[in-house]
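For this depiction, one protein chain was excluded, whereas all remaining protein chains were kept in their positions.
A, B and C label the chains in the order they appear, each numbered from 1.
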Amino acid sequence: MFHLPTVQFTEEQEAFRLEVRNFLQEHVKKGTFTPTVDSWLSGVDPSFSKLIGEKGWIGMTWPKQYGGQERSTLDRYILTEEFLAIGAPVAAHWFADRQTGPLLLRYGTEEQKQFFLPKIAKGECYFAIGLSEPNSGSDLASVRTRAEKVEGGWIVNGQKIWTSNAHVCHYMVALVRTSPFDGKNKHAGLSQLIIDLHAEGVTIVPIKFLSGEYHFNEVFFDNVFVPDNMVVGKIGNGWEQGLAELAFERSGPERILSTFLLLDELVRELKQQRNKEGLKQASKLLARLWGLRNLSIGVAKLLESGNTEDVAIPASLVKAIGTKFEQSIPEIARLLIETYPNLEANRKFDRYMAQSILHAPSFTIRGGTTEILYGMVAKGVVAK
Amino acid sequence: MFHLPTVQFTEEQEAFRLEVRNFLQEHVKKGTFTPTVDSWLSGVDPSFSKLIGEKGWIGMTWPKQYGGQERSTLDRYILTEEFLAIGAPVAAHWFADRQTGPLLLRYGTEEQKQFFLPKIAKGECYFAIGLSEPNSGSDLASVRTRAEKVEGGWIVNGQKIWTSNAHVCHYMVALVRTSPFDGKNKHAGLSQLIIDLHAEGVTIVPIKFLSGEYHFNEVFFDNVFVPDNMVVGKIGNGWEQGLAELAFERSGPERILSTFLLLDELVRELKQQRNKEGLKQASKLLARLWGLRNLSIGVAKLLESGNTEDVAIPASLVKAIGTKFEQSIPEIARLLIETYPNLEANRKFDRYMAQSILHAPSFTIRGGTTEILYGMVAKGVVAK
Amino acid sequence: MSEMKDMIIDVAERMLKENVSKDVVDLLERGDWARGIWALFEESGMFSVAISEVNGGAGGDLEDLLNIVRLTGKYAAPMPYAESTFANFLLENSKQSVVDGIATYSLKKGLILQDGEISGTLPNVRWARFSKYLVAAADSFQGTQIVLIDMKDATIEQSSNIASEPRDAVILDKVKPLSSAVITDEQFFNALSIETAFKIALMTGAIERIFDITVEYSKKREQFGRPIHRFQLVQEHIAQLAGETAIAVSAFNNVCAAIQSKDFLHEIAFARIRIEDAVTTITSSAHQIHAAIGMTHEYPLHQYTRRLWSWRDEGRNSPFWSEYIVDYLLKHDVDLWAYLTKTVGKK
Partner (left out) sequence: MSEMKDMIIDVAERMLKENVSKDVVDLLERGDWARGIWALFEESGMFSVAISEVNGGAGGDLEDLLNIVRLTGKYAAPMPYAESTFANFLLENSKQSVVDGIATYSLKKGLILQDGEISGTLPNVRWARFSKYLVAAADSFQGTQIVLIDMKDATIEQSSNIASEPRDAVILDKVKPLSSAVITDEQFFNALSIETAFKIALMTGAIERIFDITVEYSKKREQFGRPIHRFQLVQEHIAQLAGETAIAVSAFNNVCAAIQSKDFLHEIAFARIRIEDAVTTITSSAHQIHAAIGMTHEYPLHQYTRRLWSWRDEGRNSPFWSEYIVDYLLKHDVDLWAYLTKTVGKK
């Protein structure tokens, strides 16, 4: 069950990797952006997103008729790796590119695809993901936000929480209850709606992150009208649609590289010191990264070949092991290079250390906690 | 809840430590015994046990009238540490000294105390512990071995398993069912009997350890008669009696020092190489050992002062953390000193490494698995 | 341990509990600090604990002081109590007069004392912007000196650590110290080790608090219809928290006992190495049990975890003390077990 395909990148793929890398390095030099740890969640920069959109690097695997480039999954993988390895601010368009696009391509109406996808691809339209609710935690089936049918649409009432970057997003794909809760079948009666975040009745309240930064929000819906044409897929099918969305998005480079900037800086400083013993410790981290990357690329390759059946378990494993790896980097690095973590430090090592430490606890919580993933993996392998 | 007493050993205690150490070092020189890892379970040597008994070092905390020395718990702690740090073969009398003696002192009849304790103290009478049964694992309440009342005693039928060193023991304290199983109160109807392992109907079948060694056994009871005067404590009270026994025996030095010989040899070889970086890694192990030892000595001191209420949680913690520490030593050591583990190697490091690796998996299984301990600790702290 | 210990500790804990709410801890992030509890501490003599009676002290000992410092860590009290008391400890131990009011200190390299004047820059000086005095180590032709500086004479560049505590750069340009005294290398090393004991005290306090907060949360929070402490994977986290907390507290108590016995350098080394290990496990398990709520500013957990992540890199840390142990082992032909049981060279 674990024999994933191996990938040796082609010359074209390598050339593309270098193209992306050169572009990004140039923009770092120009000062277009300042690299940061965990930039796929905290690096919100709409003007950078538009720049990326112009390059054709958002929705690049989508059909050309919807603004895509019809490039391969592996090209997108390479692109994402380069973004994260350099710490580029890709958070604004992240979820629209990674989740909403594929969701609409799979379940959306022609009208939805034509309306949303080209805007997303241009880097001008951002989506938030509306899953969690107060006290729902890992128990996503306990969704209480409800939509009631009215003439021509739905009236939504309720509340979503921990919504990353909702304050800069235009829309949210929200999981809502369209039939009353059934204790025996908690997953029935859920649907996905696209909610305009600027519509009447929507209130977005920031939640301050522990560092004082601002990434996530509470979003309140008070009699928000959502027209029928904003229903994604089938009414009542929201759980399956949402689950598929989650499972395929667990294994990307963002589960391995969130703190890569710090690892890079660690190796740079150790090399400057010619600190052989420190580098030996670091080489273990490189071996771990190499092992995870093989697995993650193998999953991408499987997805590209259309084999989605064997993907769920290795994808969950990438997330479970990868996020712990990301967390381990600051803990190991601080013992190898003297540091005093400070968000405003001039020294990169101290700054990346501060960013890594403060963001790290999120890694094993967001997008499915490690505990939930362990259960999913175990159930999966036992059932085989 | 975690403020355990600290202990600074007195001059008398220190003198006693040195007395024991000199005695043991002398006997290593003489060749009386060859130090081994995990010697408290695998180092069976009745002649050494008798030697120790002659010194008054078995049952040393017990009343003099039963062959004890009325020494303190801390003296016994020191003695045990010295045995384990040098890898002395104390397995034959181990359970009789650690468990049976205290059990009889607490629950035994005057006749039992007078009969058994002096023999144990002389190092001539060894006890096995009869708890586990086939398929019972951590679920000790599922005991099926049953004792039926007959004229003047009990007839025992059933089977115990994983009985350490039963093949050299004279008796077993067995947990048996004296009333039918009650699904609603699984802990009721259990009793403790002393069974003569040479009685008619007792069959001891060796279980080969994975290394080919021979530490544990299956013990079968086929209509074994146990006279009434061999009942320990009250009929039906076996669960409470057995539990108390377990809880107080979780936190001794044998949960910290089982692989100390290897750590000692590691530091010795690293010092010879003047390998500073390797020693730095080793210093972390020393700090872990120091931390565990404080906790373990703190529990011993609490027990000495008669405070048994606050002991259960820290005692379980010593076992849970200590046994993982013991397991970690070979895994860390092999990366610091080149080795090829071999049970017959001349080089101590290779030999201790082989012994440590092969015994290590047992550490977190025997005497309460780590998983069971986590549950007990969590329930304990939540209930406070 | 002095006899007054239990009483002082009780009083200090009561004052902190009543006066240091989450809002008070948050003051730091608005550029202010807990002047109220500082004043209460002054009134009740908390600053004269462990200062000798000659110098006007109340007669407690270092163990009493360390226990109060532990409590200020447990309540994340945003005031320079550890700094001011340790500054006075440095003054007393170099036979200089102690000071009243807010003082801070630095034992980092960076200052040079020449011709009676001090110049140099010290980074990350705790609470410098609020301090009246700075006690620091300065290099001089006579060796290391402990110097007392009036902060009016210093230039300050404000900065803060990831717990929002003031950690300012202090720049001195030909400043005349209020007093100074040469100390031996051994005295300096002793000062470093007592500084480490202060950090161990603070970290132990924060660890205790994180444990309490997290266990409490695991009882209240429900998921899938049950309080989360009933899930085995949460129990594992709780057990690990309990274990690391027990070891940290016991390490701290053993450091105190060792200081009383005057033979404490190796204990401090072991305790610091071990407690830094504990910080990794504790912060990670506590945040994992709390999940998203623990990442918010509103919830108090981060006031303790952010402090641990800052404090563990202050003063002399794990690599320094590892080196200390290694140097000892390489210099002395000791039996490891004798070393661990403090019976080296005894027969």
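Here are some notes:
What we mean here is this: a residue touches a chain if its C-beta (ideal position, glycine included) is under 8 Å from a C-beta of that chain, and two chains touch if they have at least 3 such contacts.
Remember, it's a predicted structure, so these values are computed and weren't measured experimentally.
For the omitted chain, the shown partners it touches in the full complex are A, B, C.
When the omitted chain is restored, the residue from A:Gly137, A:Gly298 or A:Pro361 that touches it is A:Gly298.
Within the set B:Gln13, B:Asn157 or B:Thr369, the residue that contacts the chain not displayed is B:Thr369.
Contact with the undisplayed chain is limited, among B:Gly31, B:Gly212 or B:Gly306, to B:Gly212. Chain C residues in contact with the hidden partner, per the touch definition given at the top, are 231-233, 236.
If you put the missing chain back, the residues of chain A touching it would be 2-4, 6, 8-9, 14, 17-18, 21-22, 81, 85-86, 260, 263-264, 267-268, 271, 274, 276, 279-280, 283-284, 286-295, 298, 313-314, 317, 320-321, 371, 373-375, 377-379, 381-382. Hidden from this view is one chain, which touches chain B at 132, 135, 137-139, 161-162, 207-212, 327, 331, 334-335, 338-344, 354, 357-358, 361-362, 364-366, 369-371, 374.
Simple rule for what comes next: only the chains that are shown with their structure count from here on.
If you tally contacting C-beta pairs for each pair of chains, B-C comes out on top. A straight line joining the Cα centres of chain A and chain B is 51 Å long.
Among the residues of chain C, those in touch with two or more other chains are 234, 318-319.
Multi-chain contact residues of chain B, defined as those touching 2 or more other chains: none present.
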